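Remarks on the structure that follows.
All protein chains of the complex are present and in place, except for one that has been dropped.
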Amino acid sequence: MKVLYFSWLKTRAGIGEETVTPPAGVASVGALLNWLATRSPGHAAALANRSVVRVAVNQEYATTNAPVGPNDEIALFPPVTGG
Amino acid sequence: MKVLYFSWLKTRAGIGEETVTPPAGVASVGALLNWLATRSPGHAAALANRSVVRVAVNQEYATTNAPVGPNDEIALFPPVTGG
Amino acid sequence: MIRVQREDFDAAAEAKALVAGNHRVGSVVTFVGLVRGAAGEATIGAMTLEHYPGMTERELAKIDAEARARWPLEASLIVHRYGRLKPGDQIVLVVTASAHRQAAFAANEFLVDWLKTKAPFWKLESTAQGEQWVDARAADDYAAKRWGPK
Partner (left out) sequence: MIRVQREDFDAAAEAKALVAGNHRVGSVVTFVGLVRGAAGEATIGAMTLEHYPGMTERELAKIDAEARARWPLEASLIVHRYGRLKPGDQIVLVVTASAHRQAAFAANEFLVDWLKTKAPFWKLESTAQGEQWVDARAADDYAAKRWGPK
């Protein structure tokens, strides 16, 4: 599973992209965020305030209960500020 | 007094601009239109339907009861269609 | 700023010159009106725009001042052409620039709505059936009225 971090989530997590293999029980976006937060203090800081973390699964916006699997590309980022 | 005609009022009146000297009693826009309509069949045709005749006195929109005098520039035209 | 001219205009060059060096501008909205190629069933060969020199400039300046009074604009520009035009030709340019997009969009729509009902221009369409003065559209009066009294 590939995980991408953008904007200040990347800065806080200290990493822009990583390939992870979470335990078998981690099958939803919410469960994945909980698990990722345990990987380092930076990850924990990046994911501390879930209300400002947006998630995309395979480049589509996804909610907390959306399923995730080994071949998915998961992206985590704050609310967008383009335009 | 200078009178200008635009768009189809000019076509119907058969004239684009004329200098006129109406009788002394013709002192308002409405009275002027009534008097102008008597000048020729073309003038009468141009002014037959007053609801589609707009008037400007000295290049400002004016209503029927606005005063007019010898030194004024009066313009008569249909509703505008620019833009 | 307003301008009435026979010549064509370069919309981007006008917009760029209007905001050059003003770093408070975050949004620039540009409206360009073009001559369409058909009027109902009839194909338009050409379009002639008559206007009332002098009054046209006064009306456009008043409309422009009204927009500047209603919205916090950094800059605004109206350029309206007259004379003979062909389908696809540019007729009118309205540019509004503001720190935020809401003001730029609203002021631009206001200017276009108002100039269509206030500025003394008249369109004469030439088709295979002859020449025809374009009738004012009730929809334009309606669009202008939603902004309230001027």
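Letters are used for the chains, namely A, B and C, taken in the order the chains are written, and counting of residues starts over at 1 for each.
In this text, a contact is a pair of C-beta atoms (placed from the backbone, for glycine too) under 8 Å apart; a residue touches a chain by one contact, two chains touch by 3 or more.
Since the model is a prediction, treat every value here as computed from it, not as a measurement.
Although it is not drawn, the missing chain touches A, C when the whole complex is taken into account. On the side of chain C, touch with the chain left out of the figure occurs at residues 10-13, 15, 19-21, 23-38, 87-88, 99, 101-102, 104-105, 108-109, 112, 143. By the touch definition given at the top, chain A reaches the unshown chain through residues 4, 6-8, 11, 56, 59-61, 75, 77-83.
We adopt the following convention: only the chains that are shown with their structure count from here on.
If each chain is reduced to the centroid of its CA atoms, chain A and chain B end up 73 Å from each other.
Counting partners per residue, chain C has no residue that reaches two or more other chains.
With touch defined as above, chain A holds no residue shared between interfaces to two or more other chains.
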